Structures are given as structure tokens and as C-alpha cells.
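A single protein chain has been omitted; all remaining protein chains appear in their positions.
And now, subunit A:
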Amino acid sequence: MENENSVIYGLEFQARALAPQNAEIEKICFLIGTQSLKQATNQIHLVEFNDEDSTLKTSVFNHPEGEIWKLNSSPLDETKLVTCYNSVTNENSCCMKTALYKLPQTENPDTVESLPIVTSFDTSALGNEVKTTEFHPVEAEKVASVLESQVVLWDVSGEKARSILKVQLNGKNNPKFTTGKWNPHQSCNQFTTAVETHLKTYDVRSGELAWGIDNVHSQLLRDLDFNMNKQYHVATCGDDGFIKIWDFRQTGQPVYSRSDHSHWVWCIRFNPFHDQLLLSASSDARVLVSSAASVSSENNNDCMQDETEAKQMISDGPLQWCEHEDSVYCAEWSLAEPWVFASLSYDGRLLISRVKKSLKYQIML
């Protein structure tokens, strides 16, 4: 862990929700949602990192609806975000819900404001679990929610979200969705979900299964991410401690597979600009930046140019890691600055780190 390379931001609560502010491309901003069973104390922190002097600017908003399990920001409107939260209904029961919020334009850092709900979702009929709610990459009024056994596509232009499409998951042993994500390619018509150990992708126009990869991991599949620069590549991670990259046109074998973590891997992210960099977070309290240069898009481009023969490819494997004190459930690249990433551990510590300089130059030059 290099101290000059990372900045710590401590929260008072445990936390497992982190998201970059997707639409913000000027400033390096991350959103954190806390997790506390005392509903009223839950907060959303907006952390802005100043890359030049390594300082942080934070604003805190109350999130009294419940403890936040998942947080996503809109890729189109930097003020919009969506949370999946667990709210205790009465003494002995609780329920997962999801809602869309708008960040207020506040200039006063001392007052803690509550976030206004822009659109609420009625999921009461659909079950007690909401795994995630994902913004459509290009259409502002579309979001998709992953519930226990359904994927629901909503129209969020009004105050109440209107469901457009429901996809029911069927199968033996009552399978459940773990998470889901929009495929940014294929005109954004595909939504990929993780079910137990399998990947299932649905075409949102018809609700039919578009493609799937079975047994992606030997144990539960935790997270997936699409390569922005290579349209058939999807990265996955899971309880078997493996990080894999699949070309979903050939589902027999992953094109890349490593197990550098020593426990479950909870989160995997391609660097949106340099897709040979993979960020992964694990409950072994480590965050790894790994190289997947052998399957990166830059690798392919390089092959076509003669001059790059001199440039040596970074070999696959871990390049840099950050250690936390507790399990790390989230790690995200900044959308504004390709060399900055944040990781959040369960004990409420946010670590904003930079990619090592040597590595940076090696990739850039």
C-alpha cells in the first residue's frame, strides 16, 4: 500500500454501497451509501477527490428510508442516483426497496439535507428482495431492477415508476438472481444477469433469453462487468475466488482466468479507458489491480501497428493492491480520471488510490 498514492475517508457506519458519479466527467466523484439497521442514521456521502492536491471534499445527505445495499448513479444526469435499501417495516420484519433520488444543488456543507425521492418503485408485489436497480446507459427514462426471481424494466419519467416488462426466472431449485447489468453494446438492448453460477442475458425488447453462459464459476457468481472497448468481453467474479473474462461468442472456456484473491471476489471492474486494467475487491480485505493485457483491446490494436513491437506487453496478473482492515465489497474506477479508483471496506473506510506511476507510464507510452 503506498500512502502517497491513496487517501482515506472514514465513515462512521458500516458500508457496502459505492458508485462513481457516472455522468460527472470533470470531477472525480464517488457516492457512498451506509448500512445501519438504525434507519434514520443512514446517509449518502458524495466524495469529491481533488487529484492535484490530494484533498477530499464531501457532502452528506440523509437517507432515512433504510440501510443502503446498492447504489447506482445515472450515466446521463449527474444528480440522479438510485439506491436499493432495506427498510425495517415494523419490529420484526424488513423489506428491500428501491428508489430514485436527485442530489440537491447545495453549496452549504454544514447542513445535512435529506434527499428527495424523484421516482418511487412499487415492488411490494414482487418480493422482499431488490438486488440492484440499473440505469439504462443511454435512455434516461429507463431503468431495470433485479429482484429475487424477476427482472423488471421501468419507465421512470413520472413520479411512480411504470413497469414496462417483467422477466420471470424459472428453473429447478428456485434459482435467484444475484445482480444484473446493462450490456453497453448491442444498442443497449440486452440486460445481463447473474443467476447462481450462470450468466443469463435477456433481450429487453422481447424479454427472451438472448444468450447465456452456464457454470461461469464453480460457486456463486457475484459480479460482472462489460468491457467498454471490446463488445463481446464480459468479466465475472465469484465465490470460488476466480476472476474470469469470457468471450460470450465462445462459452466453453474463459479467455482469461486467474485466482489471485484468497476469498470470495465481490466486485470486478474493467477500467473504462484502459481495459487491460481490472479492478477487483474481495472479502480477503484486498483490492487488486490486475493486468488482463493478453485480452485487452489495446493489445489487439497494438498488433496492427509495427512500431509497438518495441512496447512490451504487461504480463497478466496482479499489478497493484490495496489492503483494507475488513472485507471489501466495492471498488470502482473513476469516470473522470482513468488512473484513480476507490474501494470501500465494510468497516466504512473509503480508500481513493492512484495507479502506480510506473504502471501508468508503461501503459501510456
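Throughout what follows, a contact is a pair of C-beta atoms (placed from the backbone, for glycine too) under 8 Å apart; a residue touches a chain by one contact, two chains touch by 3 or more; residues count from 1.
The working rule: contacts and distances are computed from a predicted model.
Asks: From the list "AP-3 complex subunit delta", "Vacuolar protein sorting-associated protein 51 homolog", "Elongator complex protein 4" or "[RNA-polymerase]-subunit kinase", give the UniProt name belonging to the chain omitted from this structure.
Replies: Checked against "AP-3 complex subunit delta", "Vacuolar protein sorting-associated protein 51 homolog", "Elongator complex protein 4" or "[RNA-polymerase]-subunit kinase": the hidden chain maps to "Vacuolar protein sorting-associated protein 51 homolog".
Asks: In the full complex, which of A:Ala23, A:Val60, A:Val88 or A:Val118 touches the chain missing from this view?
Replies: A:Val88
Asks: Just to verify: which one of A:Thr55, A:Ser187 or A:Ser262 makes contact with the chain not shown?
Replies: If we include the chain that is not displayed, A:Ser262 is the one touching it.
Asks: Touching the left-out chain: which of A:Thr55, A:Ser157, A:Ser206 or A:Gln219?
Replies: Checking each option in A:Thr55, A:Ser157, A:Ser206 or A:Gln219, the one touching the absent chain turns out to be A:Gln219.
Asks: What is the set of subunit A residues that contact the non-displayed chain in the whole complex?
Replies: Touching the chain left out of view, subunit A contributes residues 12-14, 36-38, 86, 88, 91-94, 218-220, 239-241, 262-264, 283-285, 325-327, 346-348.
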